[in-house]
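What you see is the complex with one protein chain gone and the rest in place.
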Amino acid sequence: MAISEADVRRVALLARLEVTDEEARSLAEHFGKILEHFHRLQELELSEVDPFSLEGPGTPWRSDEAKPWGGRDEILSEAPRREGDFFVVPRIVEEE
Amino acid sequence: MELWKLPAWKIAEEVRRGNLSASQVVESHIRRMESLEPSLNAMITPMPEEARRRALAVDEALSKGTDLPLAGVPVAVKDLLCTEGIRTTCGSRVLGEWKSPYTASAVRYLEENGAIVIGKTNMDEFAMGSSTEQSAFGATSNPWDLSRVPGGSSGGSAAAVAAGYAPIALGSDTGGSIRQPAALCGVYGLKPTYGLVSRWGLIAYASSLDQVGPFSRDLVDLALVLEVISAYDPLDSTCVPGSRPRYRDALKAHDLKGQRIGFLKGYQDFDMDDEVKEKLAFALRICQEGGAEMMEVSLPVSTGYGLPCYYIVAPAEASSNLARYDGVQYGLSEEGKSILELYLKTRGKGFGNEVKRRILVGTYVLSSGYYDAYYLVAQKVRRLIADEFARAFSAVDALIMPASPTVAFKKGEKLDDPIQMYMSDLFTLPVNLAGLPAVSMNVGYSKAGLPVGVQVVAPKWGEMEILKVASVLTDAVGSPKVAMGGEG
Partner (left out) sequence: MPLSFTPVIGLEIHVQLATVSKLFCSCSTDYIGQKPNTNVCPVCLGLPGTLPVLNGRAVEFATKTALALNCRVRNRTRFHRKNYFYPDLPKAYQISQYDLPLAVGGYVELTEADGSKRRIGIQRLHLEEDTGKLVHIASDGRLSGALYSLVDYNRAGIPLMEIVSAPDITSPAQAKEYVARLRQLVRYLGVSDGDMESGSLRVDANISVKVSDGRWGKKSEIKNMNSLRAIERALEYEIERQSSMLARGEEVEQETRHWDDAAGVTRSSRSKEEAHDYRYFPEPDLLPLVLEEGFLEEIAESMPELPWEVFKRFEEVYGIEPEDAALLSERRDVAAYFEACVKAGASPDKAANWIKTELFRVMNECKCSADDFPVRPEALTELLRKVEQGDLSATAAKDVFGLMAGQGLRLDEAIKAAGVSVGKVSGGALKDIIDEVLRENAEVIEDIKSGRDKKGKKVKFLQGLVMRRTKGQADPQEVSELLDESLNN
């Protein structure tokens, strides 16, 4: 199955990955090959298969207690850009 | 006798008796590491100073009467397990010098029992790879042949144990990342049942497949480490509550009477090295001589479709797990005039080729219009694989399969052909898809002197069973040798 460089760019944007022209070409080739492999899965009879079982134990529940976590300064000190107690990002134009 | 040749249980015994100090033990391993590291590059961050400090603390604690079952045991830790105060890189540029303010539970459990972390080991970036060549910190060499790869993605941990940096190491296994390098480096590597070992502090590749597991050169060590790291952890919702058995008890078995051991029907016809086939046959013979009833098992879906299934499920989860590396809170951050530009550049520069490939594939198979054709289908196949194993295990107690279709391959050999590289995990990844436990171990060496391994697989929670089989195999083949002049 052929995948165009445009397809690669569309997915790369969705994944927020900058790709060079050369990368887009080689990725398109890789994509084509791997999707071929994926298509083999269609040979299997799958109509009766329930993929996501809800059986088994449920996810554990925590009791609702607030426990402050002491290490915020360590975390803030890792920030690439910081102003006071805030992390900083380029200006977001959209509302909300 | 050099201390770095000792198994962990022996070190702990001597240190607890006061015959050795933790500092002596650590010093010996650090020297070993420092002398071989220029040729192996098994470590991303060696931690000699931290280890020395820890050793003093362990000696001090012992002198006060604290009981530490792993007292003074050096351990190498794959660099995707978080260690408070020491950078964790995942073999990537994207995390920069990021230091986690917490320690992975598995590592913490080892430390609480007296083990001493001597460094963070090299790995394929974000555990995506089978050769430890795809690391931002350079490739690791196989200690048995420096021109060859150690396997991956936990290649640094496997090489470190094989070469005697430490008697034990931790790795992670998502599709074979412990078992394949263990086979290629000639050591033990165990992938626990999904949910046995806490994933807290394990930086996720594919959350539904990842498990932390041990490497060792000694089977007692493997069981001992598993006992320690498998403690229930409420911080991981997928970690199964309850007590764990004393895994060392499984090693009392010296025969397999009454055991039914399965092997893949027609395994000779699979595409793998002849020497791997020979050693596999050898291992099967040992089991048979040990009294096991040998049975052919066929796993057509797992062996025929496991690979594409895995390369949909794992990248899909990875695309989501790795989305957080965006340059806002920590790690690499490129300049951007807009947030979009910041994201694109940071992630474009921060990730290597294989990681980008898998993020893109994962994004694609989850995206609108493709989810049903790829992700959903793969999840259904995953279910079939789990069911297929479950059926097989109604007839046999354990399965013996190749751990890798080949012995250690040359560096660069598969780097340009991702799909060839993916084939390395053909026999290991179905085990992750089904959530089963498996141990990979050395059963001999090729004519060229390269280790050859097999893996023993059991139903869920069958760790005792695989250790029993491994124990009988070890009786016959002996414990793994230390690489690079360690035999003498």
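Read from first to last, the chains carry the letters A and B; within each, the first residue is number 1.
The definition used in the following text is that a contact is a pair of C-beta atoms (placed from the backbone, for glycine too) under 8 Å apart; a residue touches a chain by one contact, two chains touch by 3 or more.
Note that the structure is a prediction, hence the values are computed from the model and not measured.
Here one chain is not drawn; of B:201, B:290, B:352 or B:418, the residue touching it is B:201.
One of B:69, B:101 or B:304 touches the chain omitted from the figure, and that residue is B:101.
Check B:234, B:266, B:449 or B:478 against the missing chain and you find that the one touching it is B:234. In the full complex, chain A touches the hidden chain at residues 13-14, 16, 52, 54-69, 71-72, 75-76, 81, 83-96. For chain B, the list of residues touching the undisplayed chain reads 80-82, 88, 90, 95, 98, 100-102, 104, 199-204, 206-208, 234-238, 316-317, 319-320, 323-324, 326, 328-330, 339-340, 343, 363, 366-368, 371, 375.
To be clear about the criterion, only the chains that are shown with their structure count from here on.
Rounded to whole angstrom units, the spacing between the C-alpha centres of chain A and chain B is 24. Those residues of chain A whose C-beta lies close enough to touch chain B in the complex are 8, 11-19, 23, 27, 30-31, 33-34, 37-38, 40-44, 46, 49-53, 57, 59-60, 62, 71, 74-75, 78-81, 87, 89-93. Contacts from chain B toward chain A in the complex involve residues 98-99, 101, 234, 237, 240-241, 301, 304-305, 307-309, 311-312, 319, 323, 326-333, 336-345, 347-349, 351, 353, 356-357, 359-361, 363-365, 367, 374, 376-384, 418-419.
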